[in-house]
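Sending over a structure as structure tokens; questions will come in a sec.
As you look at this complex, bear in mind that one protein chain is not there, while each of the others sits in place.
Right, subunit A next:
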Amino acid sequence: MLRIVKPKTKRAKRELEKRAPKLEENTKKLLLLHGTKVSSVLRGVLADLFHLRKAEGRALKYSKKNDGVRPFEGGGETSLEFLSQKTDCSQFAFGSHSKKRPHNLVLGRMFDYHVYDMIEVGVERYKSLESLGGGKKASPQPGSKPCFAFIGEAFEARPEFRHLKELLVDLFRGEVIETLNLQGLDRVFLCTAAGDKVLFRHCAIRLKKSGSKVPRIELVEVGPSMDMVIRRHREPSDNLKKEAMRIMPKTTKKKVKNVSGDPLVGKVGRIYMPKQDVGEMALAKMKGLKRERREAAAARAVAADSGTEAAPSNSPKKQRTE
């Protein structure tokens, strides 16, 4: 188990926050591993997968032999889970070669650093990226959003094919975007279900002029291309699936009242004033009007006195004011 490290620097804290669970998650990272024995075919496959996913650091390739990793076997997943936690990778591609399972590729996903689901395919008729000329002219831009085309009834009818379809889409789809620039449509992953195999191809899209607004599509095969024979697969348990597919209920944003906006005026707010009786209110003293206030008070006193008494009391006051 990895010990829980408390960050000592702000940078470390930021890195940990990047890895923390969030509502809207980061794009998944792919971990590519070599097993005990790896054939040259598989080596090429893993290298090509790495090439496809390495944009923005979303893939990690460990080329050293990993004897401890044995997916589909009881204790063989602990090593995988440890590596996944260490590298923060939630997808893995494990390649191994044996007599019983030649050119074996295991593609899988993790949930909470435990194996969620995986599928084992055998690779046949592999053509690498380089051999198909995926290097130069026709090659799509690295990190561009791909299209997917799935052909075949099996992708709907058979569970292992359906599983592979989900996995492949999750593997290659990249970032989830809201706006797409249509000129940037430059790659497509094609999967055809033919018999028991899935023919996996990767093509670059060329947009050619056509008479209408919609351009004519031309596909140029760039690597990698392989035929996948589905061997074993493990789907997630119902509970795990339910947990992993959970979406937080969208909190409706609190309606902001009494605020309106205008590009001309800017942000305008409304304030509701209570009824104010200025005569009754305790206002600030105005020192400048002290003399006037005194005179007014005196005049008022005079008016009151003249109604009741004679003048004598008035004269001293009058002298004072003069």
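Quick notes
By definition in this document, contacts are C-beta pairs under 8 Å (C-beta built on N, C-alpha and C of every residue); 3 or more make two chains touch, one makes a residue touch a chain; residues count from 1.
The definition used in the following text is that contacts and distances are computed from a predicted model.
Entry comment: the absent subunit's protein name, as recorded by UniProt, is "Ribosome biogenesis regulatory protein", drawn from "Ribosome biogenesis regulatory protein", "Calcium and integrin-binding family member 2", "MADS-box domain-containing protein" or "Mediator of RNA polymerase II transcription subunit 21". Only one residue in the set A:A47, A:C147, A:V229 or A:V302 touches the chain that does not appear here, and it is A:C147.
Here the missing chain is touched by one residue of A:I177, A:L264, A:V278 or A:A303, and it is A:I177.
Hidden from this view is one chain, which touches subunit A at 4, 20-23, 25, 28, 90, 109-112, 116, 145-156, 166, 169-170, 173, 176-185, 188, 190, 192-194, 199, 201, 203, 205, 207, 213-219, 221, 236, 241, 243-248.
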